[in-house]
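Only one protein chain is missing from this complex, and each of the others stays in its spot.
Chain IDs A and B follow the sequence of writing; residue 1 opens each chain.
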Amino acid sequence: MMYLSILLTAILTANFVLSKFLGICPFLGVSKKLNTAVGMSAAVIFVMALSTAVCYPINNILIKNDLEYLQTIVCILVIAALVQLVEIILKKFMPPLYNALGIYLPLITTNCAVLGVVLLNFTEGYTYLQSLVNSVGAGLGFMLAMVLFSGVRSRLESCDIPKFLQGLPIVLIAASIVSLSFMGFTGLVEGLLGV
Amino acid sequence: MKKFKEYAAPTVVLLIICVVAALLLAVTNDVTAPKIAQVNAENEANARREVFVVAADFGEETITADGIKLVPALDANGETIGYVVITVEKGYGGDISVMTGVDLEGKVTGVKPLEMNETPGLGANATKDSFLQQFVGKVAGIGVTKDAPEENEIKALTGATITSKAITDAVNAAIEAMGGENVG
Partner (left out) sequence: MAEKKSLRKEFTKGLIRENPVMRLVLGTCPTLAVTTSIVNALGMGISAMIVLICSNIVISALRKIIPSKVRIPAYIVIIASFVTIVQMIVKAFVPALDQSLGVFLPLIVVNCIILGRAEAFAGKNGVIASAVDGLGMGIGFTIALCCMGAVREIIGAGTILSGAESLLSIAGITGFDGITLIGENSAISPMTIFILAPGGFFTFGILMACANRIAESKGKPKAELGCAACPMAKNCALLAKGEACEEKKEGTEV
């Protein structure tokens, strides 16, 4: 039950993109086509889960040695190295998967959603398993937002938009409305699971 | 030999940068850590005076088995007249730690959220006096309502039921913890 509520909260009520403003760059940049949106989100889910899996024990070691202040620097380095490593491994051993996800990997290193989820897991005080669930949930939430938004954007293409709203402004305003609709989920998790 | 240089040079440079960075951080940490601790202690002391205005002084803090922090509030003669309790509950944006002042009759003397990360404009309104003053004088088992509050009930913040509930739960837990302390 606990894990289900963490998962649903991360996907719906505390959506990373639409309510926490993390990972806005890829959300605006790669959401134009459905297939790129799905590919990017799949890579994000993967990297988020992997980074959490590796950073969590490392952070525990840091805390044990009173080195908490190295948290940010260590986490970002671990994530960057991990992404590189995964890219190399995929390229060498799983070319089909590399072709599907690999091209998005370099972009993810400096994505604030990945470092964000790792750091938030620490401040929330989650256990190892809860952190993993939260990371996967955050990734799934990212995917949901991306997929929904790519649909909205394809509709925008054929619209007659006032001149100065064309391009980025109308995309942001559309994002505002999608985000408004996600606010409707507030209280949903509480209502469903009674937590 | 060329290959060695190709691999060694980047590694060495990166290593040196990392070592220098770590040293720099260690030095800054040494300088700021006592200051941060002092700021936190000051904040807590100020909050204590806010939630228990009539107390002249505060005693040594104790931590219960459930991880709840209890600080006895003392009058001018050094007699215990109540407790300041710090409890933690899960809010909308992570944990909320709440400081509650409770007198010996189990009545709330004051409430103050210490650390929270609630939505600005909604949950963050829980720091406002108009919300917190509702708790003063209430006894164990406080309820939350969205309509006109009845006996021993408080009115929830608009659009922030989860936050209101979390803070109320924290206050109830505080009263309970103090009750346990008295019996034991």
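Please note the rule applied: a residue touches a chain if its C-beta (ideal position, glycine included) is under 8 Å from a C-beta of that chain, and two chains touch if they have at least 3 such contacts.
Just so we're clear, the structure is a prediction, and the values are computed from it rather than from any experiment.
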Using the definition of touch stated at the top, determine which of B:Leu25, B:Leu74 or B:Val139 touches the missing chain. B:Leu25
Have a look at A:Leu4, A:Ile24 or A:Leu97 and name the one touching the chain we're not showing. A:Ile24
Contacts of chain B with the missing chain: which residues? 9-11, 13-14, 17-18, 21, 24-25, 28-29, 32-33, 35-36, 39-40, 43, 115, 117, 119-122, 130, 159
Which parts of chain A face the unshown chain closely enough to count as touching? 18-25, 28-30, 32-33, 36, 69-73, 76-77, 80-81, 102-104, 106-107, 109-112, 115-116, 119-120, 123, 164-173, 175-177, 179-180, 182-183
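Assume only the chains that are shown with their structure count from here on.
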Go ahead and note the Å separation of the Cα centroids belonging to chain A and chain B. 29
Taking the complex as given, what residues does chain B use to touch chain A? 21-22, 25-26, 28-29, 93-95, 117, 159, 161-162
Listed in rising order, chain A residues that touch chain B in their complex are 14, 69-70, 73, 120, 123-125, 186-187, 190
